[in-house]
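Partial view: only certain chains, each at its native spot in the assembly.
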Amino acid sequence: MTGVDPRLHVTLPGLTMKNPVMPASGCFAFGREYAELFDLSKLGAVAIKGTTGAARLGNPTPRVAETPSGMLNAIGLQNPGAQAVRDEELPFLEGYDVPVLANVSGSTPEEYVHVVKTLTTAPNVGAFELNISCPNVKEGGIQFGTDPEAAAALTTAVKAVSTKPVYVKLSPNVTDVTAIALAVEAAGADGLTLINTLVGMRIDASTGKPVLANEKGGLSGPAVKPVALRMIHDVRQVTGLPIIGMGGIQSAEDVIEFLFAGADAVAVGTANFSNPFVCPTIIRELPAWLDQLGLESIGAFREQGANI
Amino acid sequence: MKNEQMTVRENKTIAEKTYEMTLSGPLVEHLVNPGTFLHVAVPGDDLVLRRPISIAAVDQDAGTCTIVYKEEGEGTKRLSRCRAGDSVDVFGPLGKQGFPAEQPSPGDDVLIIGGGVGVPPLYYTARELAKRDVSVSVILGFQTATAVFYEQAFRELPDADVRVMTDDGSNGHAGTVIDALNERPSPPDWLFACGPRGMLRAIEAHAAHSKTNGYVSLEERMGCGIGACFACVCETGDHTSYRKICRDGPVFRFKEVVL
């Protein structure tokens, strides 16, 4: 393919990526829509929308609200369910030369296991991302993400059935993110992704009512970037596991910040809404940053101990 | 779908807190479907969400399009401060289903009902219909006289029958668009409506008729604008499935979705 710079290549468990940039789960659905804008094969990977056992219709609307340099969402894990994702969505993505990071959600460990069993046979699923940190569903999700033991047990259960590497997505809504990271590492996680959204709220001052129908939602976008960098940095101090970093990335410069903080690759969420071409734009701009920093490759951030 | 820095040609007040902005750029060529919308990035890096705004008119010869927007919050306030020559980041056109202006035939009874800032996409629709020699009956509803806009523009369309309703009777007739609708002798062949959700609900309730091809344009808070984030869904009439307003709409047939 033209335009592929070998210095951007990143190899992570299950994901052989042309570059370190993927759209974040929930901000790219299953790729169909953005495929109308650019060639998905340009991406390092695609993280698909959180998939549950059965189809879910999600929360009432409004589901999004704006906040200073950020947004809240309370989608509520709307998705067509594991079987439909396996049969209808993943085959579409097979048309592109890009590995899939399959984001898995659920209310019970059994549901996670069911989803992983259903999707693990898909040839283009390179790895799983366990969403143990979704703040927008009433039961499940976030419990697993805030209790090290629950997180570890879930990881063990999923690892037992997965034929693909398993990343665990960490919640920032915790006192000690490193404790969860270490617990899931001990339980066999192949990698970590962080951060998911911070729980937040907005109220319409003229009515006194919450802006979101669900009252609370998950905060994402540039506003959370300093929290994301801090948590990635803290987790990098305690583990050598691969880290896919996210939270507020909007530019190639932001990506470099995340790589220095300790990420091996990154995901871009909210910024897709501000700039639908943000992922290919970042990918195009990364080589100039390597030149400027005098680094040989994206891998050099880790290998040369450039990260902090 | 393109994402482009369009150039502001003009930005002026046309009613209380209501602005008409004329934009130019290559994106204009892609605007062919009334009812579709633009996803506008408002100035300022602190506002990360784009604003969905309907296309109010397109002039392919001049290479311009027009949007009409009301100052509601911070985003539209900032838009209102843009001056001729400024750039505005526009993504569009979005929406796969607009008003089917290509379907009515000359002589059909075509009724257009717009409420407040729901009026703009209907003006674009009416202009497209006029090009095909289809004339329209128009009911425009506003709160009060100072909010009225585009009455004259509709009147200039050939054979248009235009009726303005204001809540307080300060312009046109006192009452709602539903009052005007109820006074009509027979159901129209086509009904195109856009405005507040409550108004659309009432229109559907009053005007759903086997003879009428009814269409409504919906609003919802949006993230991506292209169907990827599931922010803007609404349930289908049978309550088993959903539509994304940004992608499957923003225009839907009567009863297609729950209003």
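Read from first to last, the chains carry the letters A and B; within each, the first residue is number 1.
Methods note: contacts are C-beta pairs under 8 Å (C-beta built on N, C-alpha and C of every residue); 3 or more make two chains touch, one makes a residue touch a chain.
Predicted model only: the values in this text are computed from it and were never measured.
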Protein chain multiplicities, whole structure file: A x2, B x2
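Here is the rule we use: only the chains that are shown with their structure count from here on.
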Approximate Å spacing (C-alpha centroids) for the pair chain A, chain B: 36
Contact footprint of chain A on chain B as seen in their complex: 1, 3, 41, 45-50, 91, 220-235, 242, 247
Footprint of chain B on chain A - complex, ascending: 26-29, 32-34, 36-37, 49, 57-58, 61-66, 68-71, 73, 75, 78, 221-222, 270-277
